[in-house]
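Heads up, one of the protein chains got dropped from this complex, but the rest are sitting where they should.
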Amino acid sequence: MTKVHRIVGIIFTLLGLYISIYSFTKLEVGTITKPGAGFFTFVCGTGIFISSAIWLFLSWRKKGDSTPFWGKGEWINLLLALVITFVYALVMEPLGYAISTALFILLWQIVIAHSKPLTIILFTVLGTGAMYFLFEKLLSVPLPNGLLPW
Amino acid sequence: MKKVIPLLLVTILLSSLLLSGCGNKPAPAVSSSAPSPSGSVPAAPATGSEPPKEWTPERAINIIVPYTAGGSSDLLGRAIEKVWSKYCEQPVQIVNKPGGGGVTGSVYVANSPPDGYTLGLAYGSGCDMSMPFLQELEYDPFEALDPLCLISIHTVMVGVPENSEFNSLADMIKWSDETGKPITAASSTANGTVDLVLQGLAYSTGANIVIIPHDGTAGSITTLVGGQTMIGGAHPSDFLPQYKAERIKLIGVATDERDSSMPDVPTLKEQGVDFSAWGSIKGVSVPKNMPDNIKKYYEKLFKQICEDEEFIKIMNDMGQPVMYEDIETFTKTFKNASEDYRNLIDNLGLTYKK
Partner (left out) sequence: METIQSLLGGFAVALSGINLLFGFLGCLLGTVVGVLPGLGPAATISLLLPVVYAMNSPATSLIFLAGIFYGSMYGGSTTSILLNLPGEAASVVTAIDGHEMAKKGRAGAALSIAAIGSFIAGTVGVIGMSFIGPPVAELALKFGAPEYFALMVLGLLLAVFLTSGSPLKGCIMLFLGIFLANIGIDPLTGRERFTFGTLELMGGFDFVTIAMGMFGLSEILLTLEKEVSSEFVTTKIGRLWPTAKDWMESKWAIIRGSIIGFFVGVIPGGGAVVSSLVSYSVERKFAKHPEEFGKGAIAAVAGPESANNGASSSSFIPLLTLGIPCNASIAMIYAALLVQGITPGPFLLNDHPDVFWGVIASMYIGNVILVILNLPLVGVWVKLLKIPFGILAPLIVMITAVGCYSLENNMFNVFAFIGFGIFGYIVRKLDFEPGPLLMAFILSPLMENSLRQSLMLSQGSFSIFFTRPISGSFMATFFIVIIWQFISKFRKSRKKGPVSFL
């Protein structure tokens, strides 16, 4: 079992423990016949704790499989996608929907998809435009305006 | 070389982020979103130094209802929505923001800019009247919002399933005393106005009432109609469809005088139960520091709506009395009600001690 398995297993187990303890101390657990706000959270915290602990225990013993979690260099695209998406979320409100979406699609195509320049421009414009039209005009969904007047 | 370009672009993005971050407001952004594309750049709110001039809205207005669709507050909003266009050129959008017993929506209004495009409805409900005394809330209805006007008061009524053997509260209490069994009651939300009335009822009569709270009105009505509990509390407009369908008998209203939208229902006092409460006050709220001319505009607008015949008919058909009060009167009413709730909660021993 790989390192990631172990880390995740430990995190889950600790999470379960934390939830149970928090429920016990901060929230009223009540009794089984008169459950309080913390009862269910306590039960599920304990559930997470026990099942994660069992899983951790059972799989720790299985040596076998040591294929790496990620292949060589496969994670670059993943990371870039996450960063771009994260930044997109951050700038959507200040910069406004139209600009940030255009930037987002643009960046993605350049950096991750390595598309041809024509494709890049075409889909940036089309994508942003179509979505804007669809959401704001057709469905009246309020979208952040940011820097632009509309 | 291939790796430099993406890094460069990300850097550009991050720097643009930093630049925009400087101008970013900490409050949840609300101002720039308009539900209708017909709006233009919002008019700057008049500041105190300029002479107050007539204000009219230039784009769509959001009225925030801090409860779910279909509930009595939402229905009030829909009634307003129906006649709105007669009195205001700009469209109105009723936005439901349920959660936290009404707190989520109220805080949303409080954090909105006082530019006249965001109003709150159902000001004076449970979250404003009872919650501040019951638990630690970051929300203070006096600090966060200003009252604008009153539209209606939703009284609390007590009903029983149509096949119930009891016809009055007194009968039920007698039965409970004799058999030693509790009276089961359905309420919409824990420690909401309905729930407090039921608790107050138990307190003043000494009856053994076991209250089953739900996750909203629909659940409690379903429970009552299904006969799962003996009685249930709700606002008249919540009960109305079932009352008209004769699936529920209404045995009392918890106010000093009978509710004008349902005059056939006797008050509890008439039945010898000395208990009354305000019910749920449904007023309009605005964020703090709203300029006076904007407030005046809406005061007048809502007065017109409340005098509109179609509005009155819709409201009465839904079991909601129309009771307009302007800013001054409403502010006093609000304070009085708040005091009374504080006393009730104190008597019930529920007051939250920090």
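Per-chain numbering from 1; labels A and B assigned in written order.
Methods note: a contact is a pair of C-beta atoms (placed from the backbone, for glycine too) under 8 Å apart; a residue touches a chain by one contact, two chains touch by 3 or more.
The shown structure was predicted, so the numbers you read here are calculated from the model rather than taken from an experiment.
*Asks:* Could you tell me which of B:Pro57, B:Gly101 or B:Pro141 touches the chain that is not displayed?
*Replies:* B:Gly101
*Asks:* Hey, which of B:Ile212, B:Ala234, B:Leu301 or B:Ile327 is the one touching the hidden chain?
*Replies:* B:Ile212
*Asks:* Mind listing the chain A residues that contact the chain we can't see here?
*Replies:* Residues of chain A in contact with the hidden chain: 4-5, 8, 12, 16, 19, 22, 27-28, 33-41, 44-45, 47-48, 51-52, 54-55, 58-59, 62, 69-71, 74-75, 77-78, 81-82, 85-86, 88-90, 92-93, 97, 101, 104-105, 108-109, 112-115, 119, 123, 127, 131, 134-135, 138-144.
*Asks:* Which residue numbers on chain B touch the omitted chain?
*Replies:* Interface with the chain not displayed, on the chain B side: 28-30, 33, 35, 68-71, 74-75, 78-79, 81-82, 85, 91-97, 99-101, 103-104, 107, 131, 134-135, 138, 182, 184, 189-191, 210-216, 218-219, 221-223, 225-229, 240-242, 244-245, 247, 313-314, 317-318.
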